[in-house]
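The structure under discussion appears below in the form of structure tokens.
Shown here: the complex without one of its protein chains, the others still in place.
And now, chain A:
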């Protein structure tokens, strides 16, 4: 009935100040980790009369770069929005017998994006691509020597990027769809709407907030897209802002200031989107769902839904994975696929390659360390944002800062960390520490948002019931709040482990010759042209992730991934 302001405003002054000081320290820490590297980049770009800006934005091809970045982001956004929404609706209408297909739309997240990208290259590169070779058997294409598809063209980079973003849009939209009571849909059907009619007249309008939010995130991800353009776009000289940043730091003459300047449009846009979302979402109490009639999916009997989901699974997961598997088992990559030559030699060779085993350890250790830090820090941040509305400024800062890494591309944090931690006071470049730190930053939004959502949907009543039973705030946290958050924490751990063992963009910036993670090693092999090793490495990455997910499922039950 009434809003809560559980903390005394008068009387408990000393206690209030202690709370305030603790949370201020938390925000300072977050600010140091997240804001400072971005700030360093900007001040560098403005050094010497903004020499960085002149170097980057004075180039003759800058217009082309900006145009490519925008077109790539917007086009892949459109693909992702349409596919993500259709998939979310389809999974809600799955026949009970094939209910397990629900997991399909999130599975592409489990597959490393580098693996998906190289998988498509193996299938659709104009010469030796397997699918291209197959299509050239068709009568109307049998005159071609290459093609018909060129995976290195911008059209196909857009399509592959769009497929990758689809899972993210799906997560937001399906979460939004859970909040639409099944009675709304049944009411529309009872009023005479067909299933398609229900989708356009009821579901879509009710989904608008989720679509706006998910679309915002997908747009930012699209603008910061790095893997596809870097791996596939090289052949045709495709340039986007993120690849420009990478080239400025990796190719001579190295120009950090120009790289920093290239980041600016993305940083500004990321800030704008995050602030706009804060304004648009407003009061979070509206999203409390406990206590009401919960959403009960009514198993539909729509076999078209099963077909749509399965088709997506085929293109987003099965085909690229098949491409990778075949190449990893072949002595060399050519269009003439011969089943007789299949061999495990590549795996043997991979494990004999210096640094491979070490890169697996580094990936796992740094990921776990970052996750271990992110869970408590995320819980503290989430508690501050959800439960301490009276700490207005500190709360707002925590909310915005913890969301920043979602809005600003990982490459930018990579460059920022490279810049910040190659100079005093903390010279960490070349160690695992800088990787752990940048991983923490990248995962803070996930750790915070997921626990925030759980806290919001829990409401205050469980904590209040504990307080009036005589439990101190600490006892309440330990005996009530944390045990109730356990499923969420496990899901967050699983998601963060998945994302981090795949991490590529930021890792590429902060790695050194001696400290590699799996993704960066794979990129080096790709650049050297040792494709069968690339494929084996991609399979190894997927296996490590799958092992992590399996462990999470053993501890947390099979529905760990359902909470994503």
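We take it that contacts are C-beta pairs under 8 Å (C-beta built on N, C-alpha and C of every residue); 3 or more make two chains touch, one makes a residue touch a chain; residues count from 1.
Operating definition for what follows: contacts and distances are computed from a predicted model.
The protein name that UniProt records for the chain not on display, among "Maltose/maltodextrin transport ATP-binding protein MalK", "Aspartate carbamoyltransferase", "Cytochrome c oxidase subunit 2" or "GMC family oxidoreductase", is "Maltose/maltodextrin transport ATP-binding protein MalK". For the chain left out of this panel, the touching residue among A:49, A:425 or A:470 is A:470. When you scan A:43, A:343, A:361 or A:461 for touch with the missing chain, the hit is A:461. Interface note for the absent chain: among A:135, A:180, A:322 or A:484, the touching residue is A:484. Listed here are the chain A residues that touch the chain not shown: 1-13, 290-291, 459, 461-462, 464-473, 475, 479-480, 483-484, 486.
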